[in-house]
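Down below is the structure, laid out as structure tokens.
A protein chain is absent from this complex, but the other protein chains hold their places.
Chain lettering (A, B and C) follows the sequence in which the chains are written, and residue indices restart at 1 in each chain.
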Amino acid sequence: MVERKPSKIRPGTTPLRVKLHQIIFGADTPAGKAFDIVLLLAILASVLVVMLESIDEIRAEWGGVLWAIEVGLTIAFTIEFCLRCYSVQHPMSYVRSFFGQVDFWSLGPTYLTFLGFGSHALVVIRTLRLIRVFRVLELANYADEATMFVEALKRTQAKIIVFLVFVMTMVLIIGSTMYLIERNVEGTAFTSIPRSVYWAIVTMTTVGYGDIAPQTMLGQTVAAVAMILGYSVIIVPMGIFSVEVVAQRSDRKVLTKNCPSCAHEGHDVDAIYCKRCGAQL
Amino acid sequence: MVERKPSKIRPGTTPLRVKLHQIIFGADTPAGKAFDIVLLLAILASVLVVMLESIDEIRAEWGGVLWAIEVGLTIAFTIEFCLRCYSVQHPMSYVRSFFGQVDFWSLGPTYLTFLGFGSHALVVIRTLRLIRVFRVLELANYADEATMFVEALKRTQAKIIVFLVFVMTMVLIIGSTMYLIERNVEGTAFTSIPRSVYWAIVTMTTVGYGDIAPQTMLGQTVAAVAMILGYSVIIVPMGIFSVEVVAQRSDRKVLTKNCPSCAHEGHDVDAIYCKRCGAQL
Amino acid sequence: MVERKPSKIRPGTTPLRVKLHQIIFGADTPAGKAFDIVLLLAILASVLVVMLESIDEIRAEWGGVLWAIEVGLTIAFTIEFCLRCYSVQHPMSYVRSFFGQVDFWSLGPTYLTFLGFGSHALVVIRTLRLIRVFRVLELANYADEATMFVEALKRTQAKIIVFLVFVMTMVLIIGSTMYLIERNVEGTAFTSIPRSVYWAIVTMTTVGYGDIAPQTMLGQTVAAVAMILGYSVIIVPMGIFSVEVVAQRSDRKVLTKNCPSCAHEGHDVDAIYCKRCGAQL
Partner (left out) sequence: MVERKPSKIRPGTTPLRVKLHQIIFGADTPAGKAFDIVLLLAILASVLVVMLESIDEIRAEWGGVLWAIEVGLTIAFTIEFCLRCYSVQHPMSYVRSFFGQVDFWSLGPTYLTFLGFGSHALVVIRTLRLIRVFRVLELANYADEATMFVEALKRTQAKIIVFLVFVMTMVLIIGSTMYLIERNVEGTAFTSIPRSVYWAIVTMTTVGYGDIAPQTMLGQTVAAVAMILGYSVIIVPMGIFSVEVVAQRSDRKVLTKNCPSCAHEGHDVDAIYCKRCGAQL
């Protein structure tokens, strides 16, 4: 998620730059905190506008107002982007950072619409602005938690890949078997293997839309086995992840010191005297 | 949940008040236990009346009887409320407490109906009486368990907020993408972004109603990815909470010694010398 | 589950009784093992007959054959029941035991049908025979696992009751709110509070049939919140149970001995000499 933290980018040297950097990238000063709150509200307002615009009745009546808000917010975000570039010593390394990219690309759609490229795809890109919310979180006290998640994910990556390959194989074989069983039934929904695999995923993740469901006795038996399998399989990633998080926690705990006098091990890191012989550590 | 425990409010000074307090707020005496059981049954009866009243056929035939029971129970609860106020030394601090508020507001709807404000919204407020069941539980042996839940929730709060922001972002981006893919299909159910986001939540929590389901190949592929993501994401809060509960348990277990010389706490049980001042324990 | 283990009932004193007891209640001898396997197959056959009988087409064609098998199996089970009574010293304490009761009541339905009470309810009681499978499992190596489950359940009982009360309150309040929101919509499925509460349970357990689903914007928003709540709430019993099972495991591990010479604690239970001073324990 957080490839490069823009807050690590050194502020410019002039007092104005330093001041701006404190306000925009920091959250320690009252001005910095106020800026973060305003930014958070602006991002949420911007996403809300995208959502409301997509409802036909609302666009028909309030389309003009929504577009005005959107233009206003885009201008504000553009100014913010320029100020961010100005306040850091190396603007390009900010622009190339993860959050710099998100900031940049979430401005594009509105400007492209000005130029006449009024596609719906551009609207969706605007929802990417929501990712910017994470920057505000990062400045708050939630950075540690986010880092812990990312760390735990990295360490379980190999296991999760093995697990996903296993699930994919299972889903494909069950989907194909189901296609074989149900494809000749009158009015079947299992019309092809990809569709049957889609059904298998819908079933084994326990989502169960019901738009595709087996009708034959044999099909329902296979479906029942698939459900119980899917239900049991959920335990696998759970176990993996839990172990990793617990391990991370206990790894942090096990830092100990040895006594130089009697060599007794396992003293707490904050111990001053050996708890066995009383010698100074 | 439990902002202020009314049972902590000191009883009045006259013998009658003390006696009443024992019966109403306590569960140690036979009278107190009997009171709790009667109260529990009255609350359940009251909620059952609300539920039965909402069924048209039952209201048509038994409406009068149900209303009579409701009026009777409300009068009983009013008397109980007055006795609670009388038996404590500081009635206002009881009324302002969490359970005092629940007691007060769950009486309101019936009286408002007497005054002619016969709205259905009032009926629903009456179901809030169920929260009063927790008071009875608290008096029983379940207080510790409830406290443990609340504690664990407080300690995982920050992580759960980060997690919910992440889920919300994911749900919004997947919902918007789906809207883009499916909105032009004949008879699509993805008519707006809010509706598509609703579908994304229904899918990623594995509820899967099936009232909105993708019809195109591409839409089904994105849906399949969303399901597997939602299915994997369930592990995150699980891991967090488990670790917290396990940590709470082990924190309680760590038996430690205090130093008689410097009063430093937290020595291991097998320590012979204080790790801070070197004095013999 | 296992209130009283019939296998604990002392065998009769005559050699025949002892022999019979070994075969019927034990699984150590080849004859005992063979008996268990035959019994397991007979139980499964009996349940299969009940299931097949309920399918109209199969009953129309094979009804006579199925009835013959059922009568045969019932006679065999009756003989088995009599032999069990004969082989134990105190037949009544066997009959009054949990498995004795299951054995007895699962014979009843077929005999009642002979006497002309041919109800469908009796058919369902016959499926209770499946519980007898647990007796065979108990004789195998699975007794420990089953006991561990029962133990963990007993220890988490209080917490699970608190949790269920909490879930019930949540489900009732969300169901009532939904009834208030959706009840006036054209063709609504939220016709009463009990039905809305049913919907809330279907939703919050992530089952999601889709026979009842919100149609208004507000209803869908409340539903989305309910889903995420239900999805998060699943972590609570998980955490409780995991902690309990882990605790059970570690409790078994922590048995240690103290040294009588130097009083050093924490020796393994199988230690003969003190690992600190070398004195015999």
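By our rule, a residue touches a chain if its C-beta (ideal position, glycine included) is under 8 Å from a C-beta of that chain, and two chains touch if they have at least 3 such contacts.
All of these numbers come straight from a predicted model, not from anything done at the bench.
> With the missing chain put back, one of C:66, C:131 or C:217 would touch it. Which one?
C:131
> List every residue of chain C that touches the chain not included in the displayed model.
These residues of chain C touch the chain that is not shown: 47, 50-51, 54-56, 120-121, 123-124, 127-128, 130-131, 133-134, 137, 141-142, 145-146, 148-149, 152, 160, 164, 167, 194-195, 198, 201-202, 205-211, 234, 237-238, 241-242, 244-246, 249, 267-268, 270-278, 280.
> For chain A, enumerate the residues touching the unshown chain of the complex.
158-159, 161-163, 165, 168-169, 172-173, 176-177, 179-180, 183, 191-194, 197, 203, 206-210, 213, 217, 220-221, 223-224, 227-228, 230-232, 234-236, 238-240, 242-243, 246-247, 264-266
> For chain B, which residues reach the chain that was dropped from this view?
206-210, 242
Note that only the chains that are shown with their structure count from here on.
> What is the distance, in whole Å, between the centres of chain A and chain B, each centre taken as the mean of its C-alpha atoms?
Measuring from centre to centre gives 28 Å for this pair.
> Taking each chain's centre as its mean C-alpha position, how far apart are chain A and chain C in Å?
Centres of chain A and chain C (C-alpha means) sit 40 Å apart.
> Could you pull out the residues of chain C that touch at least 2 other chains?
Only 206-210, 242 qualify.
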